[in-house]
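For reference, the structure I am asking about is given below.
Heads up, this is only part of the complex; the chains shown haven't been moved.
Lettered A and B in written order, each chain numbered from 1.
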Amino acid sequence: MSAVSTQNSAEDSSGSPVGDLGSAVAGLDLKPALEAVLMVVDEPATEEHLAKILQRPRRAVADALRELADEYTVQGRGFELRLVAGGWRYYTRPAYAPAVEGFVLDGQHARLTQAALETLAVVAYRQPVSRSRVSAVRGVNCDGVMRTLLQRGLVEEAGAEPETGAILYRTTNYFLERMGLRGLDELPELAPFLPEADAIEGETLEGVPSFDPDAPDAPGYEDADD
Amino acid sequence: MEPEPEGVPVPEEPHVQEEPHVPEAAAEAQPDPEPDDGRFKVRLANFEGPFDLLLQLISKHKLDVTEVALSKVTDEFMAHIRAMGPDWDLDQTTEFLVVAATLLDLKAARLLPTAEVEDEADLALLEARDLLFARLLQYRAYKQIADIFTARLDEEARRYPRTVGLEPHHAELLPEVVISIGPEGFARLAVKAMLPKPKPQVYVDHIHAPLVSVREQAGVVVARLKEHGEASFRVLIEELGPDDTLTVVARFLALLELYREKAVALEQEEALGDLMVRWTGGDGEAEPTVTDEFDRAPEPEEEKKP
């Protein structure tokens, strides 16, 4: 499959949003740009940081944030923008807590989604492991799911990778408790469930150019060749 | 549920036709909405399979699929296959050869004097052409859809979903997690997550053609030659059906073996003429040794000689 490796060489010149990020950011309306950024952050963002990312004076950022917060209050939105512990973040408005609690207690939260279960499984068998590695194994970004697992107390941070500084994660005692296990050594071996022993690493598969039934890891390959 | 209008550009398609009054397939194509110069050259090295190459060649000549000047395109198609040299794997080469063979057939037909469609070969060629074009049109449709997908995916990649989750005071209310799949199910899930590869399937039907034993066929040949003394190869295979190429080959290989054992003499008066086979092995009961050189199977299966 000759075209696989060339995937983004042609597009990069025109389409990549990274290239002229600087000037693009400077041209954005400040208030909606702040709204967009704050919509995806889960840690309170400081005015300094926001000002730096959006390339505006801190004063302008601070004013815009307060205006936004006022707008939401005036419009009676179900969310609010608050300055907590030195940073800004969206929160649900307390008056609507019963709605959120209804959602939390709805019953479906006792179970994990398939994505969460799979991510948990990868962490359990690969710990300590970084988020990027889990994402690489699963082939999809796992940030949101990992956050859920942290929130549910099933995984926790376990230091950082020395080379990259990436945060590592491991499963918790609560995980063992919910699984009915006394220790990690009671997790079943993977071997019996593996088709082939040497093909576990998801990343290595990524690079295989084209599926080939006669690939070296297929059974009987050596015989088939002569 | 109306589809969103944005992000669905009609992919450009070179559609200049040599016959301007033909109003079909390319009618939906817009005049190039964006500069597309040089794209052909860049992408030709990157074609995805034979249809892709064919489509690119056709568009290079600014022809519509339904109005292709096949000779030119066929020549270039062949040139590309040659240019690729030995780098292709068997699968890939085969796929290209199928298309190339069809194109060559069509080109050859073009070179012959034009006549009424009367014999079955002509009809078969027409069918091959229509089939090829139908597949090509279908492929082109999906290719255009793929362009739309690209546009949509690019557009969507500029939207980031909110995945912040619960605030801590709400999270405290969460019920206990229930993991009901059990340790074994969990291990299975881990394997699935880490090894998400479809089971490899090797199709072996084509290998399972009935095996023909050269030794057995040698026995047949020897028996006949002993009876008649001499026979042409044509006679030696005359009872075999047209589909039984394997047996024909096996009998021929048997002849070579017998020749090596000096049990037969071979004579051919002219090229492509009848091959005369004469028995020189005497009348004795002892039969010449025919090795199982050609019969060796991958598995040590006993060949029983009758």
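Just so it is clear, a residue touches a chain if its C-beta (ideal position, glycine included) is under 8 Å from a C-beta of that chain, and two chains touch if they have at least 3 such contacts.
Model, not experiment: these values are computed from the prediction.
A single instance of every chain kind is placed in view; the whole complex contains them as A x2, B x1.
The criterion applied here is as follows: only the chains that are shown with their structure count from here on.
The distance from the centre of subunit A to the centre of subunit B, each centre being the mean of the chain's C-alpha atoms, comes to 42 Å. Interface residues of subunit B, counted against subunit A in their complex, comprise 42-43, 46-48, 89, 91, 154, 158, 160-167, 170-171, 173-181, 183-184, 186-197, 199-202, 298.
Here subunit A touches subunit B in the complex through residues 1-3, 6, 10, 15, 17, 36, 39-42, 90-92, 97, 100-101, 104-105, 107, 109-112, 117-119, 121-122, 124-126, 137-139, 143-144, 147-148, 151-152, 154, 174, 178-181, 186-190, 193-195, 199-202, 205, 210-215, 218, 223, going by the rule given at the top.
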